[in-house]
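For this depiction, one protein chain was excluded, whereas all remaining protein chains were kept in their positions.
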Amino acid sequence: PSGALHFDDLVAAEQKIEPRDWMPDAYRKTLIRQIAQHAHSEIIGMQPEGNWISRAPTLKRKAILLAKVQDEAGHGLYLYAAAETLGVSREELVNLLLEGRQKYSSIFNYPTLTWADIGAIGWLVDGAAIVNQVPLCRCSYGPYARAMIRVCKEESFHQRQGYEILYTLSHGTPEQKAMAQDAVDRWWYPSLAMFGPPDGDSTHSEQSMAWKIKRFSNDDLRQKFVDMCVPQAEILDLRIPDPDLRWNKERGVHDYTQPDYAELMRVIKGDGPCNRQRMEHRRSAHEDGAWVREAAAAYAQKKADAKKK
Amino acid sequence: PSGALHFDDLVAAEQKIEPRDWMPDAYRKTLIRQIAQHAHSEIIGMQPEGNWISRAPTLKRKAILLAKVQDEAGHGLYLYAAAETLGVSREELVNLLLEGRQKYSSIFNYPTLTWADIGAIGWLVDGAAIVNQVPLCRCSYGPYARAMIRVCKEESFHQRQGYEILYTLSHGTPEQKAMAQDAVDRWWYPSLAMFGPPDGDSTHSEQSMAWKIKRFSNDDLRQKFVDMCVPQAEILDLRIPDPDLRWNKERGVHDYTQPDYAELMRVIKGDGPCNRQRMEHRRSAHEDGAWVREAAAAYAQKKADAKKK
Amino acid sequence: MNDLALADDALIAAQRLAEWCSRGPELEEDIALANIALDQLGTARLLLTRAGAELGRTEDDLAYLRTDREFRNCLLVELPNGDFAVTMVKLLFLSAYQKLLYETLAPEDDIAAKAVKESAYHLDHATLWVLRLGDGTEESHRRAQQAVDDLWPYTHELFEPPFEALREGWSVTVEPVLAEATLARPEDRWRPTGGRAGVHTEHLSRLLAEMQVLHRAHPGATW
Partner (left out) sequence: MNDLALADDALIAAQRLAEWCSRGPELEEDIALANIALDQLGTARLLLTRAGAELGRTEDDLAYLRTDREFRNCLLVELPNGDFAVTMVKLLFLSAYQKLLYETLAPEDDIAAKAVKESAYHLDHATLWVLRLGDGTEESHRRAQQAVDDLWPYTHELFEPPFEALREGWSVTVEPVLAEATLARPEDRWRPTGGRAGVHTEHLSRLLAEMQVLHRAHPGATW
């Protein structure tokens, strides 16, 4: 069909596909799945960090953290909006999440045990997210690409905040420094796992590359992340918990230990430390809000009916 | 009737009336009301102290406080049992409490704001309770008198524990001493009010005296309590918050400022700081437990049915 | 005016509102509640800093190292969140009061001047929701009325001397909202009080235990 030709031309020419353009069904489905998963991740990701808002150690940190978690809700909002341009409703997507038929990033199935985890999430998790997401700003689907530009800008702000938390801790009391190191020890490998399975085992990837949804392989992005973290860890005066981490002169990158992909698979399958807790939290928030949403709808209907008369 | 003569004789002879003895309806009703109110007070009284179990400052204090609150549940239990000998069921009485048709001691409508309140409740509130209750050990109704003997023994143990908490605080850091004084400042007048309105305004009293349910007037008991507290406060090195408190040589007792009886009436009527909270707590515990009680009953029924076969 | 009372109102309100984070009835509301919490927190920080300057203490000293007996907030803000109706009715009552109070202090007081605008937004938001809930479904009406009945007594404390004069303006703001929301205005009976004198409900010390735990566990640390 001429639509298909046009689509291929646009993608080849690094032009954007827009909602009203013809696109292959599989492209649409892939995008819906990916954008929805991304949106769900923002929403579920509010929980581990939200866990420390009430206990933030200063009012300034409390304000920063609350604003950050609020930003995540905002990201969720415009990612759902981007997905909606592909012909699904937010409600459908939320239901798919609640029924466990769509995923969110596995990283949020780890608990935040101390304040330093807020720093480590900012530095490592947001850092990994940025490495993953910057290429998505050039994604072939226009609404997604534009959403990602906004998301990335805020994420890099968040990453700096997390880095700053860790820096303060690692230059604070011995207890604070230990807390920071402990957090990095726990979050390092799960952050590496955020880039997904090694390229050999990655499904979906090739087609996504061809469609210019994805630009780099999982392993390339992971390498980029490691190379980015090493000098930062030095300034932070924190140790990356990998005895085999070292500069490889020949390759011009760092050698590093792979994360435990079997663990990643278990967590994706639902058996991480907090999968049940995160889903239960989301489900009960959704259920507890049902009467509120119904009230808002009923009120809007009454007002609309009154206008008609 | 001969029953009435017998009843009067027994009362006059300081003998006990037992459940199967004839007794005037009004006597029965008065006792039911009084014993039930007393039982309810034990149950509601678990809340203000229970509020600090999770936060007790040492494990020893936690154990002592938990055991104390447990004792209160025990007191409630045998007071309900004493009331049941008069032909009402515990369930009826609990419902009367939950419907707000029977009262509990107003003192439990004040909040426990600091750990020192646990000391002040032990010293003052349990102290006042003992002064009130010791004469009840000689009450004309046997089951009540016997329950009170047991209650009083434990209460005086509790009072000593409260006294000891305050003593430790008042001889501790300046913050602890201030905390202890603050608690005494807040609990002193409500404790005085525990003896009820002044004799002139007291209903029920005369008849209860004649029946030997009550042995001393409200004001006599209050005086006794004040005289008991003054020397103890000196040892505690805590000030009783009454500038007019002084020894009256002629009367051989202390002069003291009366509590605010208008406040007492407001609290009795339901408008104390915590009336709503206490009742709401009790109601929701009762409702939350309904399915458990139903399950226990259903299981017992099944077992009984199985035996019959 | 006592900066500390106003600051504590805002701080405790922020702490309670932030408890909603990731628990709102819809995503937009999560964002709105966080916004309002951030506004309250922002005002609290400015007021605490000003109050602390006189006492040689920082905002964090005042927020994290006082006990509940030293907090001066009204009881209304420390009550548990309850359901969404309780939160919104509470916000209606609080923001109508804060707006009036800040208006009387502005424009001389620059913190109040900034806070007036924010309060107006909080009031609008709460008003919108009280209308929706009161005039929404049977269930939402029942919950909203229950919230109004439960919280109304706590509004008396806001207008204790020297603020008796503000009550009328507050009623003029709040009562028409209740009426339009088909919610009955309760009788004036019970008048719980004590917050301004540091005699709080049992809820505040638990709220502070959570809020202060980390700060207190590391005396003198920088964060």
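Order as written gives the chain letters A, B and C; numbering starts at 1 within each chain.
Following the convention adopted for this analysis, contacts are C-beta pairs under 8 Å (C-beta built on N, C-alpha and C of every residue); 3 or more make two chains touch, one makes a residue touch a chain.
It should be emphasised that the depicted structure is a prediction, and the values quoted were computed from it without experimental measurement.
Asks: Looking at the whole complex, which visible chains does the left-out chain touch?
Replies: So, spelled out: the chain left out of view touches A, B, C.
Asks: Which listed residue, B:54, B:89 or B:248, touches the chain dropped from view?
Replies: B:54
Asks: Identify the residue among B:76, B:122, B:162 or B:273 that touches the chain left out of the display.
Replies: With B:76, B:122, B:162 or B:273 as choices, the missing chain is touched by B:76.
Asks: Touching the hidden chain in the complete assembly: which of B:43, B:152 or B:279 does that?
Replies: B:43
Asks: To test your reading of the contact rule: which positions on subunit B touch the chain that is missing from view?
Replies: Its contact residues with the unshown chain are 43, 46-47, 50, 53-63, 66-67, 69-70, 73-74, 76-77, 80, 115, 165, 168-169, 172-173, 175-176, 281, 285, 288-296, 298-300, 302.
Asks: If you put the missing chain back, which residues of subunit A would it touch?
Replies: For subunit A, the residues touching the absent chain are 48, 51, 55, 111-114, 182, 186, 270-271, 273-274, 276-277.
Asks: Considering the whole complex, not just the chains shown, which residues of subunit C touch the missing one?
Replies: Within subunit C, the residues that touch the unshown chain are 67, 206, 209-210, 212-213, 216-217, 219.
In this text, only the chains that are shown with their structure count from here on.
Asks: Take each protein chain as a node, join two nodes whenever their chains touch, and name the resulting shape: line, ring, star, complete or other.
Replies: Topology of touching chains reads as a line.
Asks: Report the inter-chain centroid distance for subunit A and subunit B in whole angstrom, where each centroid is the mean of the CA atoms.
Replies: Chain centroid spacing, subunit A to subunit B, equals 58 Å.
Asks: I'd like to verify one number: the distance from the centre of subunit A to the centre of subunit C, where each centre is the average of its C-alpha atoms, in whole angstrom.
Replies: Result: the chain centres lie 34 Å from each other.
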